[in-house]
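Read through the structure below, which is laid out as structure tokens, and then see the notes.
Removed from the display is one protein chain of the complex; every other protein chain stays in position.
And now, chain A:
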Amino acid sequence: MPPRLRHNQIPSSSSLALLLTPPSPSLCLLAQSSRRFSATPRANHLPSQRSVFFSWINGPGAVFKQADEEGPKYVSSYDKYTWERRNLEPESHILVTPYPLNRSFRSQSVLSDKMREEIFQRVQIQGQSVRQVSAELAVSLERVAAVVRLKAVEKEWVDNGKHISTFLTAALERMLPVTHLSWQAQQQIHENIQDLPAHPLASRQAFVPVAESREFTRVDAGKEFGLAPADSAVPHPELIVMRRERMEILSDDERVQRQNERQRIAEGQMAEKEAKAKLKAELEGRVVEQGRWKWRLREGTAGYVGHRYGFPLPDRKRGHVKIPTHVI
């Protein structure tokens, strides 16, 4: 639809002539009278938040523009008024609190590249178990497994001549708290490796009448909820056993012997499990996907395989009930 012009705005032949000639003062006055400016007084002038921010970022906030070797630079670790770096202990949680108003949020540390390389070397080259490396370096089982997988991918890429962008890794190591590998001193704890995930079964309330004379432990509580007790459900139950033995009065030889015995049993169980899985795979057969179907291919033995000859189907045999006898 064409724009509708108000009747008095349509330029007539006389107004066209007016447009071509310079405006007379009387005409300007007329135009002003139809448009009045606001007479509200202006509010008190305050510096806008934007200008405050820019004065801060160009002044004391300029330290945050570049990452340092010192580690993470969060606002919380600077004094609020003087903008001087506060003298905090290296273990202070304020150093890893990026948001000053959210004290419960802690920046989690990342593994240094050397540490990740060491994990890969221990698992893939030296052949240590993931469980052992996890316990020694205080890195969770899942993280050790992930590091090994990703390092393998990285090495494959390097071998294939692919370009690897290490800039981000280097930048992250400067900007986040980092767990370094330490050879001499005690290894820095990266995370709690014994974290027990909250099982949904444990969230219900249970009221169990128990005789006072009865000893009710967390093993019994676990049974009540249908869960394994925490001592065996944690990722590293063997560490609990070792600790318990250390607290008992046992000689070192005795403890080593016990540990070796446990390891032997565990290896036996592992071998048994693998054999069982292999047998199961043989029975189920290998599956080939081709065309519209999956084909389950199994090995048979001539003489035992096949439908038998000379035995008719028992469909017409006497005594067989041919109709359904009950309805579910």
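By definition in this document, a residue touches a chain if its C-beta (ideal position, glycine included) is under 8 Å from a C-beta of that chain, and two chains touch if they have at least 3 such contacts; residues count from 1.
Throughout what follows, contacts and distances are computed from a predicted model.
Only one of "37S ribosomal protein S16, mitochondrial", "TITAN-like protein", "Rab5 GDP/GTP exchange factor" or "serine C-palmitoyltransferase" fits the UniProt record of the hidden chain, and that name is "37S ribosomal protein S16, mitochondrial". Interface residues of chain A with the unshown chain, by the touch rule above, are 285, 287-290, 292-303, 305-307, 309, 313, 315.
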